[in-house]
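Sharing a structure below in structure tokens format, with a few things to ask.
Left out: one protein chain. Kept in place: all the others.
Presenting subunit A:
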Amino acid sequence: MTTASRLPEPYGRDGGANLADILERVLDKGVVIAGDIRINLLDIELLTIKLRLIVASVDKAKEMGIDWWEDDPALSSGARRREVDRRSSELARENEELQARIAELEGRSGGRLEAGADGGAQEIRQTAQESGQPEGEERSG
């Protein structure tokens, strides 16, 4: 574990780092000095890179685990929107499940409570069973 340089290197040459870890540091950390060729990844250019990566090759970026812009305040509206979408679709699914559950319960008691409405109650029960709420719940779990 301990090398001649007296530094532990638990994960070999790249120190267990993935490309996202490397890019996070090389592109986003380190001393910023204005060189003669002024594309020093000063803020505006860095932003451009991030945006271009998102627009041009999101799949590729995903593949490589490049993700830091997700948490960049300047760029995070997309991330926030996805989070909101996720939450609302979860709520919608939960709502559906509960409604199906209610329909089923109503269906069970429907025959007794509403004389003559047997056919309708049957239909509701059928729908509830088809919607298969317990399986839906498993998927969410």
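In this text, a contact is a pair of C-beta atoms (placed from the backbone, for glycine too) under 8 Å apart; a residue touches a chain by one contact, two chains touch by 3 or more; residues count from 1.
Operating definition for what follows: contacts and distances are computed from a predicted model.
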#### Entry: Listed names "Nitrogen regulatory protein P-II", "Gas vesicle synthesis protein GvpL/GvpF", "Sugar ABC transporter permease" or "Purine nucleoside phosphorylase", matching UniProt entry of the absent chain
"Gas vesicle synthesis protein GvpL/GvpF"
## Note on the structure
Listed in rising order, the subunit A residues that touch the chain left out are 2, 5-11, 13, 15-27, 29-33, 35-41, 45, 48-49, 52-53, 56-57, 60-68, 70-72, 79, 82, 101, 105, 133-134, 137-138, 141
